[in-house]
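Note that one protein chain is taken out, while the other chains of the complex remain in position.
Showing chain A:
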Amino acid sequence: MSTQQEDDTPDVDDAAPATPASGSPAALEALIEDHVLEREDHLNAPGFVIRADAVQDVLSTLKTEAGFDHLSCVTAEEHEDRFESIYHLRKYDDPTQEVSIIVPTSRDNPVSETAEPVFRTADWHEREAYDLVGVEYDDHPNLERILLPDTWQGHPLGLDYNQNKPQIVTFDEHKNPLEGHEQAADDSDTMFLNIGPHHPATHGVLHVETVLDGEQVADVNPDIGYLHRCEEQMAQKGTYRHQIMPYPDRWDYGPGGILNEWAYARTAEDLADIDVPEYAQILRTMGGELCRIACHMLALGTFCLDIYGDFTAIFMYAMRDREVVQNILEDLTGQRMMLNYLRLGGVVWDIPEPRAEFFESVRDFLDELPERLDEYSDLITSNEIFQARTVNTGVLDYETAKDYGVTGPVARGSGVDYDVRRDDPYGYYPELDWDVVTEDGGDNYSRLLVRMEEVEQSARIIEQCVDLLEGWPEDERDIQANVPRTLKPEAGTETYRTVEGAKGELGVYIRADGTEKPGRFKIRSPCFSNLSALKEMSTGEYIPDLVATLGSLDVILGEVDR
């Protein structure tokens, strides 16, 4: 039986052979014992509390000697007596091997060593922790606010933050918000250019501060936060059982609805120890893959929009095909974008009646899809001008991709063979026959190829799901497990769970505080990490390539800013 519960109770592993590379907690503890203050295990991983001045030591030891090369997420939170930064580490080769490094700091002086020299991705994650919670990171290269405006006072996820206090921005100091943003410093050969927040190619409200040398990009700095909607705080104010599930739909509105909901569902079900019936798992898997196709079609269409110009054939074709998927999703969930289909322990309802009609519409779509993809291949991937524009532009190499915590199609386009669906199985994926697509180019073209091939793989998964659902015994169609009306996971339980969203590893960290609402709810957004690699990918290239690279990263700003 496939259930949401996996094997990650850490104490089981304690008996395993004690080599650090095997990820056994005892061996890990031995590896970093000089710095460990105490053990504080999470449901998903062993946790070690370390001193605030040993972060780089511990992380680099774990990275080089135990193979934890993926800093998936950094969660910061404030307790009554301390601040905590939690580094969620895992391995690209095997994400089931996880370890949490917990760094407590005092409330008077919340300074902790930065992890940026070890993992580049920590740069943005720590800035976010500083911005929202107020932990300060020593030696951080650029410890500025990232989501909130520079003028913001206080740290909204901190305990003594007063929401009712108005944000007073003194006019004199800030009368020209563009001051210092007009020219590159004392360099008359370069030109400073603000791309966005309102620009046709930023796919939302993204502001890219660019320094140009002629038409070439000398420096880029993505400035995010324009679409920050306090998703984490809203989730912290909702009850597990009913009030949180609609929020994830608003993260990746590509529409990655079911994929996003699954991230929350997986974490909460892990926390509350809920099993999901097999039939519901198949429904989730099918719905999730439909969402993935819709997201990839949008990515493909808008990427071509960046390269071709406005409202060209390929954009409209991709939108047309996405429309078919959305119609199917609407039949299934009752909504087109904000699906709200999953529930803890299952899904909200079964396939709509008459079922045969629904299955027929899915099969019609799947039958047409290969033809459509051939058409796309003719129109874009085999077009010489298109290849000239995309091959070897926006290159992200294998090591840099890992360093920046890049996941999803972007990582797979750089040869990183990492897919949470296969490597940390959940849902019905292990029972189905499908492949993880990787390309080695690392350029815009590879990323597009990966997405197009993933559409085919998703179609394979959906087809198998439809076969299973059609033949499922009538009396075993359990769409939801028996879940208590009120969920109150034990205080102090913490877990961090990820799923493969359309853009990559989408994770949710929850700390329960004994009430029916989460004590801390942290979202690990794949787009956030992917976007932070933009600078590496586009420095030295031309503006059109910067725009194309941004398109091939497929960022949804709702997910970046949350």
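Just so it is clear, a residue touches a chain if its C-beta (ideal position, glycine included) is under 8 Å from a C-beta of that chain, and two chains touch if they have at least 3 such contacts; residues count from 1.
Keep this in mind: contacts and distances are computed from a predicted model.
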- Query: The complex has one chain missing from view, so what does its UniProt entry call it, picking from "Lipoate-protein ligase", "ABC-type D-xylose/L-arabinose transporter", "NADH dehydrogenase-like complex subunit H" or "ATP-binding protein"?
  - Reply: "NADH dehydrogenase-like complex subunit H"
- Per the whole complex, from A:348, A:379, A:436 or A:479 the residue touching the absent chain is A:379
- Query: Taking the entire complex into account, which one of A:33, A:173, A:310 or A:433 touches the absent chain?
  - Reply: A:310
- Chain not shown: contacting residue from A:169, A:193 or A:479: A:193
- Over the whole complex, note the residues of chain A touching the chain we left out. 191, 193, 199-201, 215, 304-313, 315-317, 320, 379-380, 383, 385-386, 388-389, 542-545, 547
